[in-house]
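Here the complex is missing a single protein chain, while all its other protein chains stay put.
Labels A, B, C, D, E and F are assigned to the chains in the order they are written; within every chain, residues are numbered from 1.
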Amino acid sequence: MEVVTSFKPLLALSVSAIAALLILLTGERRRNLREGWTFAAALVKFFIVVSMIPAVLDGKVIECSLVQLFPGVSLQFRVDAFGLFFATLASFLWMATSAYSIGYMRGLRSHAQTRFFFCFAFALHGALGIAFAGNLFTLFIFYEILTVSTFPLVAHKETGEAISGGRKYLAYLLSGAALVIFSMGVTYSLTGTLDFKSGGFLQGHGSDGLLRVLFAAFILGFGTKAALMPLHEWLPTAMVAPTPVSALLHAVAVVKAGVFCVLRVILYVFGPDLLSGLHLGIVLASFASLTVLLSGMLALAQDNLKRRLAFSTINNLAIIILGASLLSPSAITGGIFHIAAHGFMKITLFFAAGAIYVKTHLEKVSELDGIGKSMPITMASFAVAALGIAGIPPMAGFISKWYLCLGSLEAGQIVFLFVLLGSALLDIAYFGPIIYHSFFKKPVGRQHCGLDEASLWMVIPIAACAALSILFGIFPNAFVHFFDIASLVAKSALGTN
Amino acid sequence: MEFIIGKYNYWIYICLMMIGFYAMIGKRNLVKKLIGMNIFQTSIILFFVSTGSKKGATIPIVEHGARAVEAVRYINPLPHVLMLTAIVVMVSTFGVALALLMMIYRRYHTLEEDEILGFRK
Amino acid sequence: MINPVPPAFIFILGAFLVPFLKGRPKQAYLLLLPLLGFIDLFLLTMGIEWEIRFLSYDLVLLNVDRLSLTMGIIFISVGLLAILYSLRVKENGQHVAALLYMGSSLGVVFSGDYFSLFFFWEIMAVASAFIIWYRKEKPSLDAGFRYLLMHIIGGGALLTGIILKVVSTGTIAVEPLTAGLASTLILVGFGLNAAFLPLHTWLPDAYPEATVTGSIFLSVFTTKTGVYALARSFSGNELVAYMGGAMALFGVIYALLQNDTRRLISYHIISQVGYMAAGIGVGTALSINGGVAHLANNLLYKTLLFMGMGSVIHMTGKRRLTELGGLAGKMPITCITCVIASLSISGAPGFNGFVSKGMLLSSMAESGRPLLEWMLRLASVGTFLSFTKLCYFTFFSKNDRIQAREAPLNMTLPMVTIALLCLLTGIYPGLLFSILPHAPAGYHAYTPSHIIGVLQLFLWAGSVFILARGAFSPHSWIILDFDYFYRRGFQWVGGFFTGPLNEWRLRIQSWSSSGVNHLALLSRNPLGLLEMTADGKLRAYDENFYRKPMGLGVLLAILLLFLYSLIYLISS
Amino acid sequence: MIWQIDLILLAFVLVCALASLMVKDLLSSAVIFGAYSFFMCILWAEMGAVDVAFTEAAVGAGVSTIFFIVAIVKTTRRTKD
Amino acid sequence: MTSRFDDVIIQTVCRILIPFIQIFGLYVIAHGHSSPGGGFQGGVILGASFILLCLSYDIKEMKRRLSRKRAILFSALGVIIYAGIGLLCLLLDGNYLDYGRLHRILPVDPVRARSMGILGIEIGVGMTVMAVMVTIFIDLASEEEKRN
Amino acid sequence: MISSPFPVLIIVVPLISAFLIVIAGLIKKSLCYPLMILSLSASVLSSLAILNDVLSHGTVHYRLGGWPPPWGIEYVIDHLNAFVALIVSAISLLIGISAKRMVERDFPGKSAYVYCLFVLQVTGLLGIVVTGDVFNLYVFLEIASIAGYALIAIGEDGAPFASFNYMIYGTIGACFYLLGVGYLYIVTGSLNMADLSKLLPGLQSSKVVLMAFAFLMVGIAVKMALFPLHVWLPDAYTYAPSPVSALVAPLTTKVGAYVMIRILLTVFPPSFFIETVPAALLLRWLGGFAVLFGCIFALAQTDFKRMLGYVLIAEIGYIALGIGFGNRNGLTGSILHILNDGLMMASLFLIVGAITYKGGPRKMARFTGLHGKMPLTMAAFVVSALSVVGIPPTCGFFSKWYLVLGGIDSKQWLFVAVLLASSLLNAILFFRVIEKAYFEPSMDEQGVDRKALNPTGGQQNILSNKVKIDEAPLTILIPILIMAAGVLSVGLLSGRIVSGIIRFAIPAHF
Partner (left out) sequence: MKLIALIAVSLTGAILIYGTADMPDWGDPGSPASLHVSPRYIEKSVEETQVPNIVTSVLADYRGYDTLGETTVIFTAGIACILLIRRFGR
């Protein structure tokens, strides 16, 4: 594998950090400039990230090593296919989110917007750092940056509920981080390195029992962020955050970062061979499937729209993990692709929920009857995304579902295929009523006076994301080669090329 | 017997030290505590000086005009030097402690620890 | 030279333009699309085209052979009529959904691999669900939801089957399947669309709930694609054959019991699909021809029936037989076309149903399946009976309370057209034979024995109806179908999810929250536990409480010294 | 260095130490503590540590006793133990 | 000790004694080389002489002789002398406090220079100790009586 | 033997300037502050020079008075020394810079003396660090302590009593140390660390050595406020004036920790405390308890400064824990934590100082809305707090990381768990404060429209009868910011620090 040294990863990272500082310095008085920073940074970042795609598709790895942190581990950015995949997604969606959040925050006349945008940019910094991290330690650094910078976002409303939501968020994530430190320590003391390696580097170190415990610790640690089932509690609670934050939390940065980390651990730390040797893949897959089903069922019961979306997120994250833990090429491809697919679709859903909130201050599913009339574009996008989540073609969700199912058979585990299908069914079951109620049910006690869409700042990102989730379903390799990258990852992780 | 004669000096130092300690623990009066602290410090000096002593040797001042100076003939001067320093430190601490006591008295009008603690409550 | 595109694209892409048009141009545009489709069809050449590389698969979007071409022609032509019929509908969404629906079924028809087949299959399911929902009433919303769920389940089965097949054989090309888990699952998937027996419930549940125009589209595409898919993959499958027989009978029996006009027709769809399935299941050239011919015919007269009933509902607002009657005078065109359709479906000589049923029956006989043959014949009797019932109670029985006028031109025009087509194909079966997948090797529809047999049946059945008219008179019963169990199941499961399961979640959540809260409380003053007063309340932290006399610290120091020395002296 | 004298002096030292702690008047306590220092000083002189003894005489028995007394006069003589 | 001991005998005795005590103190400092004593002991004795002055007269008398400022100055100067000699050695290419190096500026041999250096620092120590003793005493003694 | 004079300049320059400050104070008060800053900068520069020497040439020896080692006093500066010396001098320079406004406002007439004692305190600490002689160490320990007692006692209301308390403990600690030295002297006859380390391996079974070890350990434990001998710490540091607590709190304890490492690693053979006597075990347990105890007590506090005091106890626990693990990673963590904790704690204490300087609250409940009033200070606070919690890339994380590694290497799972749990407790501690400061509107603004809450500060003219709190003066703010930046950059550079300095500070066979 060819290694290219370049400062691009660093550049991409620093863009958002610099933007954050500029935002802070610009402050409340020059709002347009402040938001301009956000947007410009998002654009610049995206183009830097995209500019790395050709090289990575050629099988090269872009590296940028900064300082050595301790023997064998340095602050290193290493853009491989997987990292680039996540980075592309994150930076892409940041553009959408930044446009959207401008509309949202202004629409609600929110307080402390500077803090909001600052933390937002910083969270993206963290997410990209996670994506580009060349070793577990660097990854963890940015993981924590992400955690901390998201806390003010969750608690943004400054109400009691928001603050306690933020507390819960921190409590869960920091506990998880503690476990990660532990497992990272064990890994380091076993191997003396933390550099990611396709196919893992733990093979041949430590006893089976220790490795199993280690794996459990890793998964529990990163799993908190990925909201794996017994550790998911923070996520619905964190729904008190403003919607762009929820979108960020669920679609782009935080939980995806958790999943990304879990996948890194599975594919690049333990490696498929070791995991299947220890029979751990199947265990994780079982846990993930349990999460998939339970969260789907629970989503059905939620009346708060954002909370329902939250459970849906839990569901989909578990699907991604399930895919990776099946350890077969198609499943991994599908799982990774689902990171992007779900990203686009879920962000659409959240955006739509936010747009509804901004316009009508409605948050409950049962109150949304007939809203499709007044906000047709928003709700159409919602419908597209919701169906995509259920894996209906031509949305991007279908591609991932297909490959995940294929993968579960390749792994010889037909049970998980049924889990996936069951989850698709559940998806329909909890999104379907929203769709048809919003479009076809007559509003009760409330007059919708014609077309009443949110501001263009919000509608355009919504529609764009919905359109993209269709586009990526039809052309999975459009623009940024999501699918190719995903399959490249699977190939290299499984060592088939 | 040999053991006792050989070590009793050390034992006395231990006794003094324990007396000092006892004062510091058991006495409520800050001045008494201070006295205890001083006894404790002097006991250490006693210990050091004891380590320097040498049977059959004389004080560490070289006789005038002595040619070949044999180490056996003079008491080990090093502990003395150390203890001079220690005494100075002791007296310095003591001075500061008295200053502190006066400040405390200025504030609480008592030097009884329990009264001060009660006052603070 | 214009290269043909997959017809599906015309409709699917075309659908997205609809919202931007208004009034007449829109109507023209809507009619233009099927015409374009026709042109496209005529440009098609046999063979595989439009093979595109998608991810790791070679997708065939245009697999043209006689069967698919037949289906394409049928679909587009019926689609054209249906569009014509629904031209007055104002809501863009409905048009979009209908066009998507049409397009995706055409996609299914022309796809040469399972991947794209499934792709279109799912779009079809969702689009059709929207058509149902567009009636915008509570029952239709719920029914549509159930419909969608059923199809997702079916789609899931299909997907599983396809993936199993892909994994085991490595190819995704559509081809006849043999036994095995994969084929079973695919069969279940197709069968659900084709309303195989225990899986048929969505059909009578949803179709009557759709909009008037919507149910026409519905009746055209979903089941027929199912049949088509069966023909592609399962021709000659015994199970399919006998399932077809059973469906034919079952549908008829339930149809007889219905009160709702469109529900009655819906059950008939099951029955008719049963015929086709039987034909395909038998798998000889004749039977397949018969099946496909029946499919085409069925489309015609079933569409016609839905249109007829649709205009009745449209004009009167009533849908139950018990509420209808005496419309023959008020809506003559509708009445006549409906009668023609009824005759066609019953297989009266001279109407198209006669031809295809004849082909089916004789193929059964030829291949030596008397049981099947008799099942179909029996179903045929039922069909006749039920349509007699329908026509009688809708048009001819007395009902003075009803007010109605004839339907508008855009509705009657297609009805008349289709009625004429029914007659045309009935009288000149060659027209039909020319588009069949297999060359019709010397089959003659109008053999005397066949005609006589049919007439005998009719006579017998007709007399039964006249004699026992009372027994056939419509009732507003609730008729138990498998449906009941599914709904109960759904209800129970849904109730479980929203009830106990969620309660558990809430309970767990409240535990965790209270845990966190307690921790937060405790974290404010963890020492409160030590200072808990007698009444069990946490006291506020008081630093003086912990300020012990300094002697204690000294004591600690000396004790530590003691301990250290003790441990060291002992351990060394 | 005669161990008998040594022992007697040590006994004196111990007694003085205890006495200065037991006396219920701080001023007397300070004076006794001065005596303690003085005996200590003699003890060291007896052990041959003349410099230390000199210093202790000047500091312990002298200046610091004066400090002590001054401080006690300026504050209080009262003590509970 | 603001109150006066109006005792003529004590005052007279002290007045006579104090110069002797001070001379003795200086002697102890200077003669530390060959007999017990040195800067520290001498300093304490010097300090004690001032304290005696205070005890026999009053604190103002003492402050007249050795004001607070001057005491502080002395104490600082004493240490500066000490540290300065060390620094001087450093400047003369030696190690810190390497008095042997002083022979470069003193007209003596290195060994003798050491002795001279020791004397120098003893003087410094004496100054500091004296001044500090006086300072502490002044501060302890000039504390106002209990207020309020 | 003439060698570079830097080792001694580290000490002597501030020492002499301390005297000069007093004289300057008599002549012209305004000279004192520049003098102090100059001398502290000089010692920073000298420490840098020394560190450079050590890095390029290995251990630096300096014979004071030119006498060879066992007889004269020798400065032996190896990597550990040089490192700690730089930390101490640099942090004290920063604190020194910030002290100006606070001292001159709170002690207008006494500023010269405060500066003098301040410099003496630093000198004492530096002296402890650079010396290679156990008795010389005691002398400087006392300089530092006495200066510390005095500086603490001039604080607020309860300060003299707290200081007296501290003095009793401090004296016990110092005397125990001295006794330990005496015990060592009686069996070896030497006071030089290098010499002792040559002599001691042969005497390991001697009861005297064991007793000496016990005395030393307890003595140092008192000085570094290791649980359960920390009793003096919270009161003393709470009541001390802000600049003093910012100086004393982070550095004294750290220097104590340094002494412990020095004694355990250099004076005694390292195998002694791990194998011969179960000192490592005791340290582990005490450290573990200290961590938990400190965190739990810190949680109970309402006063921010007092809370920091308890956090400090916990941090000492970390260091003890790291030493107690007795392996390379654990020790690396401990030594790195000396730096990190010094920075963090200095920064935090200084931040409290800045807040109280502006008349702000010390009770955490009244921190509401502070972020709007002192944005930069609070930003620095967040950085330092995150570092205490152990969030990368702040430096606090890295030392914790090494400690965890050490625990894992020695298979002490219980203590690894304690370490991890403590960082959670710390998170509760500090996020509580952050929440207050950032997410709750301040008391006097609660009635005011949210929009008026301007997060960038600057233009807040909310009507209030209270003291208007805004950003502290630059002399305070800049050191705070420098330290916050340090917290971040040290974190990122920790690899360099460990591989370039600390690696050599630990005996090779670990």
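Quick notes on this structure:
The working rule: a contact is a pair of C-beta atoms (placed from the backbone, for glycine too) under 8 Å apart; a residue touches a chain by one contact, two chains touch by 3 or more.
Small disclaimer: the values here were computed from a predicted structure and weren't measured.
Interface note for the absent chain: among F:Y113, F:F304, F:F381 or F:W401, the touching residue is F:Y113.
In the complete complex, the residue from F:F6, F:F135, F:F227 or F:Y258 that touches the missing chain is F:F135.
Among E:C14, E:C54, E:L90 or E:I121, only E:I121 touches the chain that is left out of the view.
Not every partner is drawn; the one left out touches subunit B at residues 3, 5-11, 14-15, 17-18, 21-22, 25-26, 50-57, 60-64, 66, 69-74, 76-82, 84-85, 88-89, 91-93, 95-96, 99-100, 102-103. With the whole complex as reference, residues 32-36, 38-40, 68, 72, 75-76, 78-79, 82-83, 86, 96-97, 99, 111-112, 114-115, 117-118, 121-122, 124-125, 128-129, 131-132, 135-136, 139-140, 143 of subunit E touch the missing chain.
Listed here are the subunit C residues that touch the chain not shown: 549, 551, 555, 558-559, 561-562, 565-566, 569.
Following the convention adopted for this analysis, only the chains that are shown with their structure count from here on.
The minimum number of touch steps separating subunit D from subunit F is 2.
Among the remaining chains, C is positioned farthest from subunit B, on the basis of C-alpha centroids. The most distant chain from subunit E is C, comparing centres defined as mean Cα coordinates. Relative to the whole-protein C-alpha centroid, the nearest chain centroid is that of A.
Centre to centre, using the average C-alpha position, subunit A and subunit F are separated by 42 Å. Centre-to-centre spacing of subunit C and subunit F amounts to 76 Å, using the average Cα coordinate of each chain.
Annotation for subunit E: residues 36, 40, 136, 140, 143 touch two or more other chains.
Among the residues of subunit D, those touching two or more other chains are numbered 50-51, 55, 59, 63, 67, 71, 74. Of all possible chain pairs, the ones that touch are A-C, A-F, B-C, B-D, B-E, B-F, C-F, D-E, E-F.
The residues of subunit C lying in touch with subunit A in their complex are 55-56, 93, 115, 118-120, 122-123, 125-126, 133-136, 138, 141, 144-145, 148-149, 152-153, 156-157, 159-160, 163-164, 166-167, 494, 496-499, 501-502, 505, 508-509, 512-513, 516-517, 519-520.
Here subunit D touches subunit B in the complex through residues 1, 3, 6-7, 10, 13-14, 17-18, 20-21, 26, 29-30, 33, 36-37, 40, 43-44, 47-52, 55-56, 59-60, 63-64, 67-68, 71-72, 74-76, 78-81, going by the rule given at the top. Contact residues of subunit F toward subunit E in the complex are 1-3, 5, 8, 12, 15-16, 19-20, 22-23, 26, 62-66.
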